[in-house]
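Only one protein chain is missing from this complex, and each of the others stays in its spot.
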């Protein structure tokens, strides 16, 4: 087994191809996944390789894309349904949180829903208000559904494979801004990363930065910059918003006693809220400073590039926040 | 002007009647609001009084109920759309957060959306997993939308009237468990409570209990019981999840130095998370103990009464939590 | 039609009769128990009046076929073969219930009967039916999905998306609208621009199976049988059975107590009670069948009584049940 530098979209495709080859029940469905070769090119070539039975273009029917995937999963298939961008998953919220997430429980365990819903997430490219959400916490609010969000190509492969192999429904979101970024991706067809395990992307003793997805990049850059000033940040990539590996956060925090949460999400009732709440609950006596949050601004996203970027977190904002908690 | 003891549903109806009488543009639409006299009887008699033009039964089309209400509001009416229970608002999430909440911003302020969406909320009556949500934080996550939730008949009237008169879209949720509970309701047709103002329902110096909606009842009961042990709880009824009157919370906390958050919501990425996060951010030096959260258990809601109740917050759980932070 | 019915043997028809009266007894008992607060909760939607639709439709299926419905599911569950004990235990929220007491009245289901359950979000189960049918096609199985739909549900976005997708993919689904003229308090003509609901098939280029008499179990059986044959070979069919709610929307609906117009309408429909319709047919066809009918009726009543006893004696779920099944293979708080 070896590994090769690959962009995240290729790593995701590798995961899909391997799992489709391994298990005939695994199939892909969604808008433009086939003929169009995938809006974000993740599914490129799959139609040619696996045929129209297993790579299924759908109408613009997000409720039915998610709902039919739930039914197919209950009946024994292992759908990987693509919602083109997470914004359109708002139309499928009921199918996802009231059906995918509840059916196993509601019928006393009779049915399982081994379903993955993939969706592109994030913003920062003038997609404007309705197309600019990073709403993972909304979905992770609901029990019964796992929510994963990789921060790089390596994790993307291992996490997506884990999601496909798991018996639970998984919402899997992929930052558009990361699709083209390369990282070493193992060839190993059994390279699977455990669901619900956070990953320490950089070790440090002075401040814990808790983040996920695209926030990892800003956090690592900030850590790099701060290291020059002698500040050692520990960067915890949560990877999963549910199950939430709070133990790893708390362990890190008990070492550093300071924390910054970095999220591309809106600030209210969000990822940072939960992390801050849990830290003060579970490690109160270790707190040398309040947990500080770096989030998107609490506004809808505008079109014009100049002001859109003002609303987005970035490396500098992370650096500033770290300095505040020091 | 006088006031009379009235159940919350009557107070809400009073608000609707007064506003409909005051302003011809105000009208009601939704499932079973007319002929059926309202699922929760809030709209009883309105069809007879105002006619079918202003009290409009709709098909089972939540996307269109919310969406058409947005359109009507943009065009100059002041719709009060009823979504029968908040669970069905999941189907309207896109219409609510991507349309109602964004249109004013997205078009540079050209349009306003003076819309109220009323929805019954809460659980505890064996309504089972898909009908048992208290998801206000999900909606309050998004800027552009106000989210109000009264805890009693008095507030219900004043808050609903404020919502109807406001130029912004408002999601207004009403706890089913509170509909029949009476409280003094002023006759004054201009009794309007300010949007985004919390209310201290009980003053106290030892612990701040932050809550909203049905949680107020448990919190007041707990405060009552604790008072017998000499513990004085201050109960802050947030009333609005957005705008969030965090200043009132912080002021109270700076006095008590201890806080319990009580919510009927699911615990993760939720109301309690945000309150706890803000307290540790804004009043870190005043914290004598971690903020403790009393939430619903992190499970889908089961049917059987015995176990359903186990999952719900209650007065005893609030008392226990207060004792933990003392 | 007449020739077709002649081919149905006495035993089969008596069995249908049994199923219909079993459902009626079951529902009457549920109502009684609810008034006595032995069944609790806010939602309990009875199938009384609809029996011929469920029994006739399910008679057209084999156990390899699939069934899914909305919250008005008691009759479907029983017609599919769920043990009344297990169904009644679910009503009472007991561990021995079909969903272990966690689903309740609206969420009966039984995996080994390919009965995929009752669902309470209007329209929510429709794409599930599409998905189950996709699995059937994907695996090249010889089976069909029968999906029951309320008239009110046909105005929901789920209906449109699920039916269209089934048509685009030529999936083997029989979409069966139980048009009982009303959704809660809203009449079909006030909620559907097109009140002849089966015509909505045209919007999907789908086979229109037509409008049938939902009070006549034999007619339902034949229509659904034809639809099943078509669906397996060619793709989805939309069928509309006209029927009527004999007991209001749910047990807490008291419209019949206050609305004279509804009482008059109900009276007319009671003349077409599925029990009467089938009984007349049997009595006409088979001499001396009356005593047999009586026997089935008593049998059904006894079965329901036994079910109540079983349910009442069953244990309630525990905290362990509360936290079980949130995830597969993982604790709820892990």
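Each chain carries a letter (A, B and C) given by its place in the written order, and its residues are counted from 1.
To be clear about the criterion, a residue touches a chain if its C-beta (ideal position, glycine included) is under 8 Å from a C-beta of that chain, and two chains touch if they have at least 3 such contacts.
Keep in mind it's a predicted model, so treat the numbers as computed, not measured.
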Across the complex, visible chains touched by the hidden chain are A, B, C
Just name the one of B:98, B:173 or B:208 that touches the chain not displayed here. B:98
Which positions on chain C touch the chain that was left off? 155-161, 163-164, 166-168, 190-195, 199-200, 202-206
On chain A, residues whose C-beta touches the chain left out of the figure: 31-32, 35-36, 39, 57-63, 87-88, 91, 125-131, 297-300, 302-307, 310-311
Residues from chain B at the interface with the omitted partner, ascending: 27, 53, 56, 58-59, 61-64, 66-77, 79, 94-95, 98-99, 103-112, 143-144, 146, 166-168, 196, 243
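Just so we're on the same page, only the chains that are shown with their structure count from here on.
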Taking each chain's centre as the mean of its C-alpha atoms, which one ends up farthest from the centre of chain A? C
Whole-Å gap between the CA centroids of chain A and chain C: 40
Distance between the centres, which are taken as Cα means, of chain B and chain A, whole angstrom: 30
Multi-partner residues of chain B (at least 2 other chains): 63, 87, 91, 128-130, 298-300, 302
Overlap residues in chain C, where contacts from two or more other chains coincide: 99, 101-103, 107, 119, 121, 124, 157, 326, 332
